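Every protein chain but one is kept in place in this view of the complex.
Our next item is subunit A:
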Amino acid sequence: MESIEDIMKLDKEKLAAPIKTIEEKWRLLPAFLKTKGLVKQHIDSFNYFINVEIKKIMKANDKVLSDADPNFYLKYLNIYVGMPNVQESLGIAQSISPHECRLRDITYSAPITVDIEFVRGKQPYIKKNVEIGRMPIMLRSSNCILTGKTAAEMAHLNECPMDPGGYFIVRGAEKVILIQEQLSKNRMIVDKDSKGNIECSVTSSTHERKSKTYVYQKKGNFYLKHNIFSEDIPVAIAFKAMGVACDQDIIQLVGNEEEAFDAMSPCLEECHRAQVFTPLQALEFIFSKIRQRMYGTKKSKADEARDVLKNVILAHVPVVDWNFKPKAIYLALMVRRIVLTQAGKIKLDDSDYYGNKRLELAGQLLSLLFEDLFKLYNLDLMKVADKNIPKVRATEFDITKFMRTDPITFGLVNAIATGNWTIKRFKMDRGGVTQVLSRLSYISALGMMTRINSQFEKTRKVSGPRSLQPSQWGLLCPSDTPEGEACGLVKNLALMTHITVDVDEGPIARIAVSLGVEDIETLSRDEVSSPNFYTVFLNGNILGMTNHCKRMVTIFRKLRRAGYINAFVSIFPNHSHKCIYIASDGGRVCRPYIIVNNKRPLVTKKHIEDLSREFRCFEDFLHEGLVEYLDVNEENDAMIALYESHITEDTTHLEIEPFTILGVCAGLIPYPHHNQSPRNTYQCAMGKQAMGTIGYNQRNRIDTLLYLLAYPQAPLVKSKTIELIHFDKLPAGQNATVAVMSYSGYDIEDALCCRESCNSFICLFPAGFGRCLVYRKQTCAVKRYANQTFDRIMGPKVDRETFKPIWKHQPLDHDGIAAPGMRIENRQVMVNKEMPTITSPSLQPQMGQIKQTEYKETPVTYKGSEPSYVERVLITSNQEESFLVKMLMRQTRRPEVGDKFSSRHGQKGVCGLIVPQEDMPFTDLVSNLVHK
């Protein structure tokens, strides 16, 4: 019989039993990677550029007019980026695969075509599909031939299905446009300048102009600072110039508080001292301070100053019909920020805070470049029209005859090939934007795709931008950063990070207005300063004000979860600023979370089961409002539980999986939480150097230098990340049995001994521990010259007596090119090329005099102390060279003294001694390596 206590005890246990946790919620991660992928940010950004942004650029610059003929015009109607192809001889365009581009040293690019309307003679014409240039195409983007292909189809195209894509192939080289980190545009940042004065700065960025405006305080006065002014302008004068003539208005714009009065009164005094009382006087005052004056314009002083205020100062705040009110309010808010900061009511902004950062991706960078090139192109067309229209010719002037493709093509290709991003319009001259995709191993290629480059100078010794910011949690890998000068400046994305693209502002603004945002101009000054009123910002611009902050934010989020607002639009209130910020701009980093409601996560076990049965995908979770993306700023308004057991009353979100805090490289480390933290950082740098496999198509590639392991092994100890990124399918390294011991003399500073020929056949190692293959490329172009002569390739020279080829020519085949499989030693000939002695046309013999062309030997010889074998010979052609010979040389190497070995925990060592098998330490098992 059970006693009452027993029953009580039973129930207690039952009651105390935890609510079933969502097991295997990490399964959301592969689902996420399936839809988003590791390099999805690059591809998304590029897709956005070629499908949306490029049309906007065209629309903004769609007319070419000529001064010579007022009737003439050229109007772009539409613009398209096609599918990649190559122009073979006879003008035939042929579809091309990325691998063919790599082998033939050509650019994987697609034509950019436009539909135009133009005037010829007096008649308007419409012409469709006029090519204006070629756009290098990002692999796996919407216009790449690989998108949507199955693994078998990829194999047919010689492409590795594991390859992430997201890079370009330019003249045969794989180039990555690194992610660039920048301070966000159009946002106020309150910070201290070098002299300790508090300043509020805004970097305005519009399509036309980039400029930085400062408001700062000096000796109790506020000044407006901008590069265009030779002298800083007292802020009160600026206000007056913007049409706020009344002193009371100026002060009330800044605020109704005591501090605002105190702060503004000296400014007004200064304004009076400068004898500026009316807006016109203020404009004239400003005109006198403008540094560069525009010549040739016949505008009045005031108009010119007004132009400057409209277009240059705070350029991102729109001025419609010369209504400066929004700009004045914005400027007032900047002053107010400083005033409140000094009063200690709000804190200084942290420019290292990751919510203030934007990541610039390939799409954004290319759109900057393309817009510049397109404008230049149109300018050129205009010049051509100006020059040609006045001339009287038999045929009418036809602008399409002058639409060349070269300027845009070369502009784009050169920028990607060299990495020099020069945009004159913005005075931008950046180097090293692109890098050659590192194909040392699969991981090095993946790691490069997630790398973030900071614009910060590397030489400056400051710790701020280099140190790990708490706001980077979960978005950037805490371990993966290089050591040395770039430490902390080069970062890597974490596994689940997504980078947003631009979302249209219009609908968001409309929704915000219907949620109760009121136009700031219609509100009285007293209301504006009341504590319940929150200013609503949309991408850095003031949208209006609301006194229902909480309600607005909640409803906005509900609408977003319901799918009425784009999932990547973020909203968050800042209570000390009394602001609500809505952001829909591109380049914000964000990450998905499980939504928690009433202490229960919305994702349940059933959802996960559906997911593993593939009834659901990640997008479904998003659409059903079970999961949502939060960016860095919105994270601050959320309570995120790391584990389900940590959920409390206030919890709003649940982390999907803790290990997603790490990036690709750190994810390879088994049990990283047991390591000393710098070891993980070392490993991140070293994992990229690991030798092994680089892709399923590695044997079809002809790279300048390629290292492969003869017997790569999948790791025995796997992490979830390893499986997610398929590192087990393209492994680097081997599983070694390691004895840890001291061995005098050979163990100084990370040295290790290695067993000689660790390759017993029936052992755990099939054969050849550490045996590797080194592939090198040799190219030889057979050229044609201006005087109708050309290079030729001759057969091998034969010894007079033995009738065998001379030693130098022994590897050559009958065609004069080394045969595959031949061993080539130092100074032997690989291609027996001959060049004509005279190549310039001026030295040509006179007419009628037929002279035999003389040739001199210019063979391609092998240099290297170790002999190589010819793996493969490729004979092809491309645009520059009509006849191109590429050769792949192979060497097989075994480990030797001085080779570097490492574990997966940043424990590296240089092989100091190779000992025979019988001298190795042994237990019941046998070891391969001895670590110090």
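Following the convention adopted for this analysis, contacts are C-beta pairs under 8 Å (C-beta built on N, C-alpha and C of every residue); 3 or more make two chains touch, one makes a residue touch a chain; residues count from 1.
We adopt the following convention: contacts and distances are computed from a predicted model.
Candidate names were "Translation initiation factor eIF2B subunit alpha", "Protein CSN12 homolog", "Mitochondrial distribution and morphology protein 10" or "DNA-directed RNA polymerases I and III subunit RPAC1", and the UniProt protein name of the unshown chain is "DNA-directed RNA polymerases I and III subunit RPAC1". Of the candidate positions A:K75, A:H623 or A:R699, contact with the unshown chain belongs to A:R699.
The residue from A:Y564, A:W807 or A:F922 that touches the chain not shown here is A:F922. Screening A:P712, A:G768 or A:P836 for touch with the missing chain picks out A:G768. Of the candidate positions A:L183, A:L559, A:A710 or A:I875, contact with the hidden chain is made by A:A710. In the full complex, subunit A touches the hidden chain at residues 699, 710, 756-763, 767-768, 771, 773, 821, 869, 871, 890, 892, 916-918, 922-926.
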